[in-house]
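Provided herewith is a single structure, encoded as structure tokens, for subsequent inquiry.
For this depiction, one protein chain was excluded, whereas all remaining protein chains were kept in their positions.
Going in written order, the chains are labelled A and B, and every chain counts its residues from 1.
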Amino acid sequence: MKINSILSIFAPKDIKFFPLLEETAVVLVQAATLLDELFSSNDKEKIKELCKQIKVEEVKGDKVTGRIFKALNDTFITPFDREDIGTLTDEMDDIIDVINRAAQKVLLFSPQTLPPATAQLAGITKKGAIEIQAAVGELSNVKKSDKVIRLHIKEIKRLEEEADVVYEKGTSSLFQSDIRTVELIKLKEIIQELEKSANKINSVGKVLKTIIVKYA
Amino acid sequence: MKINSILSIFAPKDIKFFPLLEETAVVLVQAATLLDELFSSNDKEKIKELCKQIKVEEVKGDKVTGRIFKALNDTFITPFDREDIGTLTDEMDDIIDVINRAAQKVLLFSPQTLPPATAQLAGITKKGAIEIQAAVGELSNVKKSDKVIRLHIKEIKRLEEEADVVYEKGTSSLFQSDIRTVELIKLKEIIQELEKSANKINSVGKVLKTIIVKYA
Partner (left out) sequence: MKINSILSIFAPKDIKFFPLLEETAVVLVQAATLLDELFSSNDKEKIKELCKQIKVEEVKGDKVTGRIFKALNDTFITPFDREDIGTLTDEMDDIIDVINRAAQKVLLFSPQTLPPATAQLAGITKKGAIEIQAAVGELSNVKKSDKVIRLHIKEIKRLEEEADVVYEKGTSSLFQSDIRTVELIKLKEIIQELEKSANKINSVGKVLKTIIVKYA
């Protein structure tokens, strides 16, 4: 029995990484969609309910992430370098964590109003998550799909730049407004958390780019 | 001379990793205990003294961490993957850093009063550090002790959830109180730092879990 035959026994195992990565992307899109809904809402009860649902997604994200790392450990052959799969997983999970933190801060701080920049940033986060999901869905076929994935990465980069502009305008108009200082503190933190989520989405874009460069 | 015999020359060296990891855990428990004392104190002079002592522990932590990374570099055979030892070391050192930052912020900001949430979070950090020390103490015998270590990991997870609740209540009551805004800013930052230390303790829990999964 040659080494290749031995290795091929393990090969079928590898296939599972793609479904697991896709599962993580689904959780991410779900969390981002709930976030987008939350920042479009004015109803305190609905916000509370959405926060709970986002927390549920965050726990789901932790679980599927845990399964990926366990699989990385149990498998000899992986479709990409372990490190790349690990980083991609970590970065997606990080976004879910930031989304959860942004949502929880709305609940905790309960600001009187949410300025338009927050809904815009949540919308960008949702769009970015959808781009990530689309790109991750092409990874199992990276050699043929590299052009498609590159387009998603480009759109992710564009979304991050859009988020930068929204964040900047949002923050400076916050400091120029005459709202109460306590409200300003709350909103500044919430906007910063949302800006972080847009930034994190671009971090996933960078990991995807590394993967394209290496394997496409 | 066979390869195993050659390797066995290096083997005794490995044993030193466990004492070094345990030493890091001792520094962590010491720092967390001082932190707990600090947040139970009302005496400005005593707080100043405790801050100094925590800083001493932080420097100690840096030194033992440095020795672990040097040892990782000088040794051929390590009891676990280099990466796992490195991550465990980094995460423990990170907690010590956060503990130090939380303490320094009390000194720097000198808030008029410390709300109960701060003492509670410091207490949880101390309990978590003790759990970490207990788990790290079992690592040299990981195959036999995996059940014991799992219990510590479970308790660490429970402590993090407890910290979450305390943090949430503490923060929302802060924003609902009518303290001066400047005081609110100070306390919000101190509470956030303490919440971070509880979160970091759970990160160590996750690393310990990875080690159990791989080596037990």
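Here is the rule we go by: a residue touches a chain if its C-beta (ideal position, glycine included) is under 8 Å from a C-beta of that chain, and two chains touch if they have at least 3 such contacts.
All values derive from a computational prediction rather than experimental measurement.
K.L.:
Taking the entire complex into account, which one of B:119, B:134, B:148 or B:185 touches the absent chain?
P.N.:
B:185
K.L.:
Using the touch definition from the top, which of B:41, B:75 or B:104 touches the missing chain?
P.N.:
Counting the whole complex, the residue in contact with the absent chain is B:104.
K.L.:
Looking at A:72, A:119, A:185 or A:216, which makes contact with the chain not pictured?
P.N.:
A:185
K.L.:
Mind listing the chain B residues that contact the chain we can't see here?
P.N.:
69-70, 73, 104, 108-110, 181-182, 185-186
K.L.:
If the hidden chain were put back, which residues of chain A would touch it?
P.N.:
On the chain A side, contact with the omitted chain comes from 168, 171-172, 175, 181, 184-185, 188, 210, 213-214.
Note that in this section only the chains that are shown with their structure count from here on.
K.L.:
Taking each chain's centre as its mean C-alpha position, how far apart are chain A and chain B in Å?
P.N.:
Averaging C-alpha atoms per chain gives centres 28 Å apart.
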